[in-house]
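For reference, the structure I am asking about is given below.
Then we have chain A:
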Amino acid sequence: MVPIHAYLMLAMILFGIGAFGVLVSRNVIVMFMSVELMLNAANLVLIAFSRALGVVDGHVFVFLVLAVAAAEAAVGLAMIITIYRNRETINIDRYNLLKW
Partner candidate 1 sequence: MDWLTPLIFAPLVGAIILAFVPSKQTETIKGVALIIAIITFILSLFVYAQFDKLGAGMQLTVNVPWITSLGIHYHLGIDGISLLLIVLTTVLTILAILSSWRSITEGVKGFFVSMLILTSGMIGVFCALDLFLFYIFWEVMLIPMYFLIGIWGGPRRVYAAIKFVLFTMFGSLLMLVAILYLYFQYHSFAGVYTFDMLKLMQMPIAINPQHWLFVAFALAFAIKVPLWPFHTWLPDAHVQAPTAGSVILAGVLLKMGTYGFIRIAMPMFPDATATFVPYIAILSVIAIIYGALVSMVQKDIKSLVAFSSVSHMGFVMLGLFALNQEAVQGAVIQMINHGISTGALFLLVGMIYERRHTRLIAEFGGLGKVMPVFSAFFMIVMLSSIGLPFTNGFVGEFLILLGAFKANVWYGVFAATGVILAACYMLWMYQRVVFGKVTNPENEKLTDINWRERIILIPLVVLIFFIGIYPTPLFERTEPAVRQVIAHIEQTRQAKQDLERIDERTLALREGAGLSQKVTEKGVTR
Partner candidate 2 sequence: MTLDYAIFLISAAVAVFGATMMIMQRNPVASVLYLILSLVAQAVVYVQLGALFLGAILIVVYAGAILVLFLFVIMLLNLRSNPELSASLPPLGWFTKVAVPVLMVVELYFVVDRVIWPPVPTGIVGKNPDFGSVETVATMMFTDYMYPLQLTGVLLLVAVVGAVVIARRESAEPRKTTASPDNRNEQPIDTVAG
């Protein structure tokens, strides 16, 4: 019997690492992957609770989140390619055209 606490702690740590990655990384692709990691951390919580409560609804949500993540990855990567074409860098700090 693994207490639900443990799963939550794991999800929490993964989420934190993901957030840290988003904030610290200059590499857009790594940032992107960190976001994916955060999504998966959330998925983990959903599945853990689903198990704890004995209902499968959580699984459906995870499935949907995966779909959204896929869509996001597709669009996001397309954007990265386009921007890279113009700016020739994947350094997020150089993407500052909207700066005042």
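Candidate entries met the following condition: all candidates are chains of the complex that A comes from, given by their letters.
Here, a contact is a pair of C-beta atoms (placed from the backbone, for glycine too) under 8 Å apart; a residue touches a chain by one contact, two chains touch by 3 or more; residues count from 1.
Just so you know, these numbers come straight off a predicted model, no measurement behind them.
Which member of 1 or 2 touches chain A in this complex comes down to candidate 2.
The residues of chain A lying in touch with candidate 2 in their complex are 1-10, 12-21, 23-27, 29-30, 32-34, 36-37, 40, 43-44, 47-48, 50-54, 56-57, 59-60, 62-64, 66-75, 77-82, 84-85, 89-91.
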